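A single protein chain has been omitted from the complex, and every remaining protein chain is retained in its original position.
Order as written gives the chain letters A, B and C; numbering starts at 1 within each chain.
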Amino acid sequence: MPEFLAAAALVILAVTAVALFRVLRSRVAAERMMAVQLLGTGGAGALLLLGAASGSPATIDVALLLALFAAFACVAFVLDPAEPAGEDSPEEQP
Amino acid sequence: MNGLVDIATMVLVSMGAVLFLAGALGLLRFPDTLSRLHAVSKADNLGLGLIVMGLLPQAESVSGGLKLICVWLLAQISAATASQLLARKIHRDEGRS
Amino acid sequence: MMVLLDLALAAWLLALALHVVMERNERSAIIAFLALGLLLGLVWVRLAAPDVALTEIAIGGGGTGILLLRAEAALRGRGKHEEGATRGGKLAVAAGCAVISAGLGFAVLALASPAPTLAPAASDAIAATGLGNPVTAVLLAYRALDTLLEKVVVLLALVGIWSLAPDGIWGGAPEVAPAAVPGPLAWLARILPPFGVVIGVYMFWVGADAPGGTFQAGTVLAAMWLLVIMAGLLPPPDAASPALRLVLVGGPALFLAIAFLGFIVADGFLAYPEGFAKPLIVAIEAALTLSVAAALAMLVAGPARKAPAR
Partner (left out) sequence: MTAVLQPGVLFGLCGAVLVGIGLFAIVTHPALLRRIVGCNILGAGIFLVFGAVARRGAGAGLDADPVPQALVITGIVVAFSASALAVALLKRLSELSVGEGRAAEPAAPRSET
């Protein structure tokens, strides 16, 4: 069983890695921002599997934090100064 | 008894892994940004959900199981918010060009 | 199987680091760096260091990432650029860096086996504290002085950042919320903090016996506070506000007070009296968690931008 779970974790990690580089190399700016999202779900999945494979309950806590901060990192999308109405003028910070 | 639970875990986890694969394939093959976003946010979260369901019977305690469900819930929240924010941005960018 | 997994992780990590350095677009590089921080969390799990994994993910995902992205947004188009190195210069630097890497790698390979370890010494120290988590025991008993000084360093950095505010608005509040808060962000700022606060308190509570502790809990709480401020649900606090300063100084002050108390009731500086070690450590941790949370959030928020309210 642990072997199987580790293999599943490996598959998910590999798939996530490929997707991550595809996203990071994209020409569309919005697509590059999906990277954190991808790693949030993929990393959490792999961690849960690894935790079950090695029988260490603390790994679930790490996955929990990963999911929480992947959600938090969404804030990054709003930090773009081009996002609010006034564009091209990064100085209007007051 | 134990064997049956293990088989259920294996089946659910495999399905989850396949969904992650499907999400990545969608990301690589879909033609435009919005459908790629759709592939990532939906397939990956369903995959994570299946993995969580598969691992639930293996959880050692009730609190361990609750934490597993919590991980999935958080992933749902973040996927929902991030896709909304991203889709808004993509929409606006397309409207501009 | 685990070997394959480790190899894949290592290859991914290095490829991502190279991508961060080579990427032309500043913002994309920072997003890749954010991903690198989360990936490092996975690596730390493989190194049997769940405490470090928690810290790395919390700081990498909640602290550094947001800090750098905010900076990039503020600096866009007018960031300072030094003159780029010439091709030959770059090659020379690359060669030098490769030599340093090779030397470090050699040191890793040449480490005596069995490696020198302080695990038995630390393990003895744990027994006296009544704590179950060895890393917490090291942080708060065996090497408590490091932790105390580190808190002071964080506060010094904060003083440094605050003093960058122009004279006229000294003691004012930083500006964190964007001009227009999109709906989904406001929604997130209402729904995520309850989860976050529960997780933060949980991290603090299990920290005594299982991976977790003050830093992890403090970072989670800091991130949640920042989220609420960024969505404009709460105003950022004035740097001069007495409540904020009390929280900031409270943790280190309590730590120092108990440390000096050690002269009277125990063996010396930073020694805990027999039998009271655990309750004292938990009290210090509680105060430190709040201090860390406030300090980290204010570090990300930056110097004052508005005159203080009077």
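The definition used in the following text is that a residue touches a chain if its C-beta (ideal position, glycine included) is under 8 Å from a C-beta of that chain, and two chains touch if they have at least 3 such contacts.
Please read all numbers here as calculations on a predicted model, not as lab measurements.
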_Residue, one of C:35, C:138 or C:217, that touches the chain absent here_ = C:138
*Touching the left-out chain: which of C:202, C:215, C:255 or C:272?*
C:215
_Looking at the full complex, which residue from C:49, C:186, C:233 or C:247 touches the chain that isn't shown here?_
C:49
*Interface with the unshown chain - residue positions in subunit C*: 3, 6-7, 10, 13-14, 17-18, 20-21, 26, 29-30, 33, 36-37, 40, 43-44, 46-49, 51-52, 55-56, 59, 63-64, 67-68, 71-72, 74-75, 78-85, 89-90, 93-94, 97-98, 100-102, 104-105, 107-109, 111, 113-120, 122-123, 134-135, 137-139, 142-143, 146-147, 150, 153-154, 157-158, 160-161, 164, 166, 168-169, 172, 215, 292, 296, 299-300, 302-303, 305-308, 310
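Note that in this section only the chains that are shown with their structure count from here on.
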*Sort out for me whether B-C or A-B is joined by the greater number of C-beta contact pairs.*
A-B
_Gap in Å, rounded to a whole number, between the CA centres of subunit C and subunit A_ = 19
*CA centroid of subunit A to CA centroid of subunit B, Å*: 11
_Chain centre separation in whole Å, for subunit C relative to subunit B (CA means)_ = 28
*So which stretches of subunit B touch two or more other chains?*
70, 74, 77, 81, 85
*So which stretches of subunit A touch two or more other chains?*
29, 33, 36, 40, 57, 61, 64, 68, 70-74, 77-78, 80, 83
*Residue numbers on subunit B that touch subunit A, as the complex places them*: 6, 9-10, 13-14, 16-17, 20-21, 23-24, 27-28, 33, 36-37, 40-41, 44-45, 47-48, 51-52, 55, 58, 60, 64, 67-68, 70-72, 74-75, 77-79, 81-82, 85-86, 89-90, 93
*Could you pull out which subunit C residues touch subunit B in their complex?*
182-185, 187-188, 191-192, 195
_Can you tell me which positions in subunit A touch subunit B when the two form their complex?_
1, 4-5, 8, 11-12, 15-16, 18-19, 22-23, 28-31, 33-34, 36-38, 40-42, 44-45, 48-49, 52, 57, 60-61, 63-64, 67-68, 70-74, 77-78, 80, 83
